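Missing here is one protein chain; the remaining ones are kept as they sit in the complex.
For chain A:
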């Protein structure tokens, strides 16, 4: 019985660890364990997806993100805490180290609770600015929930977000029903810097603005941000593909807004909230369950009529025809799937020495693709420049983990016997003829010098001797 139980435990552990691509140890930072009840559906969903949740108080002395230099957790969620600081175990330095060690962080804010200093410093490190007094409230007098915030207008109802750009896959809002709305109750808006690593997931509507409810209750004199410059949910992906997500309203993850009904001002029907699915996608993206790319294999070879059938040779000659193929997979919740590119996006191959000589689109190669991978390939002629070159695929896109693959090859110049023969070059014909004539003339001269008899009898020797 005991062995059966342990076997089952082992089996479930194996299934569980397969779900996120980077581990399932999730630290939940909560000040009050009673608060857990408000997020029971969200946390239950996470557990259902295979995460092992550990709850800790930020001030807890036993809390350590690293043990002997290794991460003790794979992911962290911060729920709003009333304390001004987060204690000595969660300093911004340690959090940055955690992200440098490829740990993922999800931070939730709430307008009623001032954001801890530690998180404000971490956010400014990532080029995310919060309102000055570490608190702010986003209101919109045009898109609010009439049933719960008819007077205060601080529960924003937003349509599920569309793609950030036409060439970026819509991870967070795709497939939402037409009349589904996203409730954003009592949240904080952030201003994002111009860093390429930052992407807004959810922007505020055009008429929304952020104000300080304590000091600006009567009149907004100093505006922190308004309209679409306010990011309500924003995503940051570091160069090592560690992910960080800022959710401006922790309340939107609470049970009361999951599968709830909200009524838009002026709207007749009550609309269902999209919050549960959105929370699943945001946490799934942050904890590496979606949008993770993997390179399965890379192959390049000579693509010529008399080709040597060798894979990935280390040397090519200038002007060789070469074929390059790369196989990629994308992780989608539970399994690896072939990577499909959005319509406007392309995967590009660079053939570079210092700077790229070629930058060519890679096309889907159906013959080498399968249900779990998709191969992309291209054929091209190597440049007429010898040196050390790289086949480089640098695929960095918002919301997708970074791919930077470099395969170094030498490109040699033409050997002396690989040029066309001189008799093929018509311009050389007079010179070849000249050599032939010289040879024939030399042989004729030798014969004449040795075997010619004098003409007209004997020479008059006396004249010469005198």
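Operating definition for what follows: contacts are C-beta pairs under 8 Å (C-beta built on N, C-alpha and C of every residue); 3 or more make two chains touch, one makes a residue touch a chain; residues count from 1.
Heads up, the rule we're going with is that contacts and distances are computed from a predicted model.
One chain of the complex is hidden; its UniProt record names it "Ribophorin II C-terminal domain-containing protein", one of "BPL/LPL catalytic domain-containing protein", "Ribophorin II C-terminal domain-containing protein", "Translation initiation factor eIF2B subunit gamma" or "Methyltransferase-like protein 5".
The omitted chain makes contact with just one of the residues A:59, A:294, A:358 or A:386: A:358. Among A:226, A:339 or A:393, only A:226 touches the chain left out of the display.
Against the chain not shown here, chain A presents residues 139, 141-142, 150-153, 165, 167, 194-196, 206-207, 209, 211, 218-221, 223, 226-229, 319, 344-346, 348, 350-351, 356-361, 381, 383-384, 396-398, 425-430, 432-434, 436-437, 439-444, 446-448, 450-456, 458-459, 461.
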